[in-house]
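A protein chain is absent from this complex, but the other protein chains hold their places.
A and B label the chains in the order they appear, each numbered from 1.
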Amino acid sequence: MLDSYLPIIVLIGIAVGFAICTTIFSRLIGQKKPTEVKLAPYECGMPPVGSARERMSMKFYIIAMLFIVFDIEAVFLYPWAVMFKKLGLFGFVEMGVFIAILLVGYIYVWKKGALEWE
Amino acid sequence: MDNLMQIAMQNVNYGSIMPSLVLCIFGMALLLINVFLPRGKTTPASWIALIGLVVTAVFAARGWGDPQFGFAGHVALDKFASFSNIIFLFSAGLTILMSDEYLQREGYPIGEYYPLILFATAGAMWMASGTDMMTIFLGLEVLSISLYILAGMFRGQLRSNEAGLKYFLLGAFSTGFLVYGIALIYGVSGTTNVADIGMYLKSHPAMLGNPMTIAGMLLISVGFLFKIGAAPFHMWAPDVYQGAPTPITAFMSAGPKAAALVAFVRILILGLDGLQGDWTSLLWVLAVLTMTVGNIIAINQTNIKRMLAYSSISHAGYALVGLVAANQIGVSGILFYMLAYTFMNLGAFAVLVLAGKKGEENLTLEGFAGFGFKRPFLGVAMSIFLISLMGIPTTAGFAGKFYIFAGAIKAGYIWLAVLGVLNSAVSLYYYLRVMVYMYFKEPAEDYGWVTLHAGAVISIIISVVGVFYLGLIPGKVMEMARMALFF
Partner (left out) sequence: MQVLFFYLVAFVAVASGLLVVTCKSPVNSALALVNTFFCLAIFYVMLHAPFMAAIQIMVYAGAIMVLILFVIMLLNLGVETMKKTTHTVWGIVAGSLVMMLTFFFIKRGQPANISGPITNEVVESVGHTQLIGKHIFVDFLLPFEITSILLLVAIVGAVILAKKEV
């Protein structure tokens, strides 16, 4: 069974090898003429403004937290989906209750305005 | 695999989770009502929550019959669970009654407060009726997470923030211990069902001496003892109890503690019966330690909320004595005592809710000087609760301690009972001191800010009635507690 994972291991090996090779070769072959502009952090071509270590807003945290909760909800859907036919109507109702409860949470979050970028 | 649906249908028995189901429906409805009503409009949230509790109480009382099993052995709504459910419902109800005016005064009329209390109570019910480690664990999580939020709810107050954060960090850590313990026990026995674990250990006595079983038992104990607030896992209790909103402190000290105790009782007596020798000797030491630490440190406190927090630690110690005894009278004594403690402690906190100013800086011993003469009703009520907490005859506290210590003596733990009584004597000092300040000190103020709000007064009256009912005629309730035992 584990043999079926061989392609993935090969792929990981190629990815890691590629990353290592490019860094090594660019160091060996590449020319180095550092100027101040070249050494500056790359911010999409714009001149860098301020420090990179700025405090993030709490807003990101709420979004990430809500993302985790609904991510976990999605995780429960996979085993249900593969068993859907065997579980039949009963499984459908079970999952319906589960999603309905989380829907209450979703409506709550929405009406509360937690998804808005205030 | 083809007849899964039939199996699944047979497993379910909605009667077995009816009380918690009703609570969850009311909780979700309250959440939605709260967001759909226009801003600034006050909702009768507390009354809806109370109606929810009453409806739940009807279903919980109906559980007082033949035990109902459901969900493939995950829950059992037996008399043990029903008795515990009544304790949770009383503590939630008294808390909600005293909360409305308090939230207004402190300036945090947060609508999610009541649904969270309902969810916490539902979590407690799953712990009490759960007969599978997973159900008990998830019930504990629902209960704890609701409490973390409630403790840290006053975001503008530093002490509330501290309470929420401390409780969350340490609570999450202790939950980790609990899960690890469950995993080890599962590894030993191959099942998470409490009764099946007990049967497996009975039929495989060789596994009892296995380090993995003992480690699992110890880790599970750490998880529950933390929630009970027993020494040496009590460090969080004083800060959390002092920083949390006062009604929440009252709730935390009664309902959730009872939930952790009854779930612990079920796991130890039903599942880890074979290790009784190990856990009684462990709990013997911890019970003595808990009583003593709580009482000794309470002596030094000048803040009354903090003093009640330490006293709550020592009361957890008394309850553990009943678990050490692990006989009929001891365990039914725990049930009785937690009910009694719910009345006396929530009553005392209701007085604090009324006596406090905004910010509650005045809830110190000095702040109560002469309180008893200026505010006779509250003074008398507070005295009754303190007397009951001391364990003086004719009150509920005495009856509860009597049954627990009687259980210990019957099981042969004379010294444990003696130490318990000595500890009660120590506790007289700091409870009496509050009464001395209330009645024998010159009043510095006229306590004009104290207004008798209906909700809190009702909860005080219910508590007084409860304290005297359980104190004067304990026989009937005690008989019910004894019928509630599952062993």
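Keep in mind that, in the parts below, contacts are C-beta pairs under 8 Å (C-beta built on N, C-alpha and C of every residue); 3 or more make two chains touch, one makes a residue touch a chain.
Please read these numbers as outputs of a predicted model, since none were measured by experiment.
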For the full complex, which residue in B:49, B:81, B:96 or B:145 touches the chain that was left out? B:145
Footprint of the hidden chain on chain B, which residues? 1, 4, 7-8, 11-12, 17, 24, 28, 31, 70-72, 74-75, 110, 112, 115-116, 119, 122-123, 126, 132, 134-135, 138-139, 141-142, 145-146, 148-149, 152-153, 155, 164, 187-190, 200, 204, 207, 210-212, 215
So that we can see where the missing chain sits, which residues of chain A does it touch? 1-2, 5, 53-62, 64-69, 71-73, 75-76, 78-80, 82-83, 86-87, 91, 94-95, 97-98, 101-102, 104-105, 108-109, 112, 114, 118
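Rule of thumb we're sticking to: only the chains that are shown with their structure count from here on.
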Mind listing the chain B positions that touch chain A in their complex? 1-2, 4-5, 8-9, 24, 28, 31-32, 35-36
Contact footprint of chain B on chain A as seen in their complex: 83, 86-91, 94, 101, 104, 107-108, 111-112
